[in-house]
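Below you will find the structure I want to go over with you.
Removed from the display is one protein chain of the complex; every other protein chain stays in position.
Up next, subunit A:
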Amino acid sequence: MTATLLDPLESDVKGIAELASESIVILDPAGIIRYWNPAAERLFGWPALAVCGTDGAQLSPAPGDEANAWSQLLQEGAWEGRVRRRTRDGDVRVARIRRHLRYDGAGTLRDVVEYARAEPEAPGWTGAHDPVPDRSMAASWEIDVAPAADILARLAPRAPGADTSERDELLHGLVNAAQIVEVNDRTARLVGGNRGRALMAGQSVAAFWPLESRTILADLILEARADRECRSVQRRLASDGILRDPLVTVWRAGDDRPDRLFVAVDGVADDDRSYLYLRASEARYRKLIHYMPVALWQVDASHMGKIYAELRSRGVTDFAGHLDDHPELVEFAAASVPVTDVNRCAIELVGGASVQDLIRPVGYLFAESPESLRRVMIGRFSGRKNYSEYMKIRALDGRLLDVRFSVTYPEPLLELDTTIFSLEDVTERLRIETELRQLQADFSHAARISTLGELTSSIAHEVNQPLAAIMTNAETSLRWLARDEPDIGKVAQLTTRIATSARRADDIVRRIRSMAVKQAPEPVPIALNDVVQESLLFVRHEIETRGIRVTTSYARRVPKIVGDRIQLQQVIVNLLINAAQAVEASCEADREIHIATTAGSKGEAVLTLRDRGPGIDPDHLGQIFDGFFTTKPQGMGIGLAICRSIVAAHGGGVSASNHPEGGAEFRVRLPPARQAS
């Protein structure tokens, strides 16, 4: 069955159209008839078989009318009116029809759907008493001239031509004061930018009316108001770049509302094809914007552009300074720059229910961060192409969000004065970054504690030595004092020793505490030699009791570095422990670690630490600094990774190699402190 070849839904729709009493015809973009339902067969007298695949315009006795209707349809996306069609018998049928364009998912014109009903008689196309000949065709306005009452009073008694310049000024004032009550879609599309109908309401007519024909409009308003019979008055305008030969018609809304007037502008868009192309690309653009996975705000800051141009012409160059003196300009922008469109993501981001929630002056975006708006304005004034920063916004449901705000400014020479804001919610990212930083700090702390863990017995030993001395000295003192002739001199000597040992114990405890305590790194100028000596204090005992010799050679002119003492100690202690473990199993002659400090060729401070152990497996050389890489069964593999990250944080580098004479060599390079002294 061929029917099965149809999409089930499509076949359903077709089925319904087959049953419809209204004539339904589908034409492709070239005007070829693709579908012709039974009601169309009855209405126009042609069987579907005979007309499908032929040009629909050929059925018209007046192809010119048809072409005109077609081009208007392409311009407007819909068309309503009367058409005449020849029947098979040679008669002419007149039908009242509606045509709509349909687009596919990509925004490309797919076809034209035409609905038609029989028009019992064919009345002449007069239009003279038809207030709006075809509302969908004309750009129609309802305006209120009540706010211009003063101007009207001054204009009424004058004779035309009395004082041209003064009269012109009054006519301009009239259009300026007249307010828009409502407009149709076509008007909004032609002159409203992206504001939409609702946002044009209440605004001055002059804001949307071409400057060169404002006096004509004002004249027509005066004429229409003066006409007692409420007839319409018309005037043809010069082409204005939007419409070709536009005809403007003005008439009173009714006797009871003398200040309300209707204005209709009829005309053909200058280039049908480009208009169609524009429509299609606009539809594509809208879809693109709408489904873009980024929150977008379309903003019309054109009036601000004019203010900036004026300020520039007045010689303002320091705009930031100007804003300091005129903070009200920022407030004015917040309250007056309208959002003209937003996409789905934007609504989601701020938790709105619909587009309407977000279509208001931009101020709400900057309520939490007014300084950001100021910077956005400065960016535009200074002619930047774009600007972005991190800021906080308050969502409509009260959440405080961290966003990356970006703005793309309109190109100064382009007519389309549309500014695009994009907001990216980085709340989660910032939270993760904070957590990562915390994790890193904890990680580094854990590494430090694990270093300490390896040193516990050494620490206990180190603290116990002075404690043992203190205890024994104190008890010996008591024995001297308990004698028949107390030896005060001896007691004084012992007490001095007690104090010395107590200080030593205190030093050790302090050192351990500084290493174990979590604290933010404190960069200070340090001598590398000192850091090496302090690190050795920490581990020397531990290393030497394993029968390992530590030899040192300190260069005198090692440049000062800037860094955190504790962190650098940790690097050296780590490298020392690694070296100690590497040589532990070696024969006694090879149990040696050599530490040297030198000045590098580029003025950096260099520390080399060499052992006489088995060296590093060449396969591992490239990865030993990676986190969690370890060759030790108990190792965490974080020691060297931490070393590298600490050295990198100090602006230096650490490398490992095998010495030609055997054993591993680690080299730490640290940049010199900036010369201040």
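As a working rule, a residue touches a chain if its C-beta (ideal position, glycine included) is under 8 Å from a C-beta of that chain, and two chains touch if they have at least 3 such contacts; residues count from 1.
Here is the rule we go by: contacts and distances are computed from a predicted model.
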Check: Can you tell which of "Nitrite/sulfite reductase", "Acyl-CoA dehydrogenase", "Multiple sugar transport system permease protein" or "Response regulatory domain-containing protein" UniProt lists for the chain that's not drawn?
Finding: "Response regulatory domain-containing protein"
Note to self: Touching the hidden chain in the complete assembly: which of A:N68, A:T500 or A:Q581 does that?
What the structure shows: A:T500
Next item on the list: Write down which of A:P466, A:G563, A:G613 or A:G639 is the residue touching the left-out chain.
Entry: A:P466
Check: Which residue among A:G202, A:G547 or A:G622 touches the omitted chain?
Finding: A:G547
Checklist line | Selected from A:D91, A:E310 or A:E475 as touching the chain missing from the view | finding: A:E475
Next item on the list: Over the whole complex, note the residues of subunit A touching the chain we left out.
Entry: 457, 460-461, 464-473, 475-476, 479-480, 490, 494, 497, 500-501, 504, 541, 544-545, 547
